[in-house]
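Note that this is a trimmed complex: some chains were dropped, and none of the rest were shifted.
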């Protein structure tokens, strides 16, 4: 990784190394990929207003989530099927997260079992889809609890998978040796069944997930777990207010990285209204578009408590397994450290008080080489 | 149609298969085609804010227009001379609409007679231009009534045809075997007379249509038909209010797909003010730029009761006659179904309550393959 000097370099390297259908699986969005592009454009449109003459010799990036300490306000986002990218899969990612002192999210569709993940010592969150098989779901919840997970992340924006044209054109399916190991084998073979005009993963999802999920279901889940419950995938402040009313422990403002509704509002654009709706005491996480330390700061300035990091983690995994993910996380930490200094923020409270502005014009970075 | 996975794919396929002058005839706009482009840019600028935790197991896309049930809030827009694209012409389109459970609009310039259209069983609307020959117009109205049409769509934005440079450069004229069969043969030959520096269709239009149409004429029409009257081509809320005062049954917010005034406001931009002007009880349809299910939802969220679908229907017709149009309509329905689920809309009432936002920056989708 000699010539890798930025997180974007890692991404370019991953794109070069991965077969097209795998790169497309992780990089792609739904539909015309307008929301995928809008996520980045919306971040770039947040111009921060730095403070100066504040002692930033040792900025403190640390925070606390669900009673655990984080070395920076970042967690690894839930991402399925990580053994597609490297044989070590989620294990490599979790180890790097543990080493970096940030939480790792293991998913319902993990290719490594939750117990192996928590064995790495990582602060582990368990991501849950709302399954048609309620007993199976409950079993997963209890496994997560017993393995020592510190939070349940319930994904609420996948009543069905967004139409990801790259996967459909590629006839994407999981290879025979990759499966969601926490689900019964019978339940996962569909994801391995290649079709000329469909994504096997999408077909599998629609078989498995229950699009009927609603607020009443949430109360049932609340009654069946002692873990903090985090709702992932909210964009409307009315839903954020309902989440607070229903006593959830945190929410994740997210458009699923541009992979669900193409045409959805960028999550960073949705954030200020949501923060206003829930007030200061609710934990508000954000994902969809975070690519560097300055983006973390932008999210904090617009109201986030912390962010989830997605694709850049997978780039690291593809390029160098645990070492690669560690490279992603340490570059991110270095960028955040620098960004806090350059904005005069000794801690995250200062970051939340930064002013920001929108550009009044179109712009585009030009990097000649 | 093995490799067609989206409505845009159908469009690309149609462009490849059609002779240039026919593709240009359906794809082109007027002038510099700024409004044609603005229509799409304006849709893409509507960022929807999805709801979550609503049971969307079975979203209901159905609605009712003019006393008839539609399986989705979509009708086939009035489009002339469909036999140019396939020998089956309007018959193929109507059959596909009937099969899909949505209305078909037969036009004054149809190449298939209204009686043949209604025989397909399609819920049929009759589109009327204001003709210089008032007796002929009345005759068309009565044929429409007798054939069982359920609504009259009076196009009010064509006092003359917009200057469509592609057709002029192509010296576009109808071939000898294509004519508006509902008009007297003598009245239609002009459209078949090729000229090096004009569109024969435009010349024909100016001979046939009466640019003097005004609100007083409307009352005369009202007195001469028992069908619901729909005004197509309104963009100013003052006109929408006048339409309500004059007792019309519905309006279509439209800039004629960018084919009339180049420089006109995109219809989706005009919609909110118009909905505000007419209140909740007026039926407001919209066309000009609808290319997929998310656009239908965008239109509903901004105030439309339903939309008219234009060019994508012709793409299907050109590529595969009735089968092709059915492909367009079933892809649209699938997209709408997905979009309703991904926005947490169990029905169209929920869709109307969706929030939306404008991007504060330029953006462009990037689809690498």
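Order of writing sets the chain letters: A and B. Residues in each chain are counted from 1.
The rule is short, and it goes like this: a contact is a pair of C-beta atoms (placed from the backbone, for glycine too) under 8 Å apart; a residue touches a chain by one contact, two chains touch by 3 or more.
Fair warning: this is a prediction, and the values are worked out from it, not measured in the lab.
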item: Homomeric assembly size (copies in this file), of which only 2 appear in place; value: 4
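Criterion: only the chains that are shown with their structure count from here on.
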item: Chain centre separation (subunit A, subunit B; CA means) in Å; value: 41
item: Contacting residues of subunit B [partner subunit A, same complex]; value: 2-3, 5-6, 8, 44, 46-57, 292, 294, 297-298, 335, 338-339, 341-344, 355-357, 359-369
item: Residues on subunit A engaged by subunit B in the complex (per definition of touch); value: 20, 24, 27, 31-38, 41-42, 44-45, 156-157, 159-160, 162-163, 165-166, 168-169, 196-197, 210-215, 217-218, 231, 233-236, 238-239, 242, 255, 260-266, 269-270, 358-359, 362
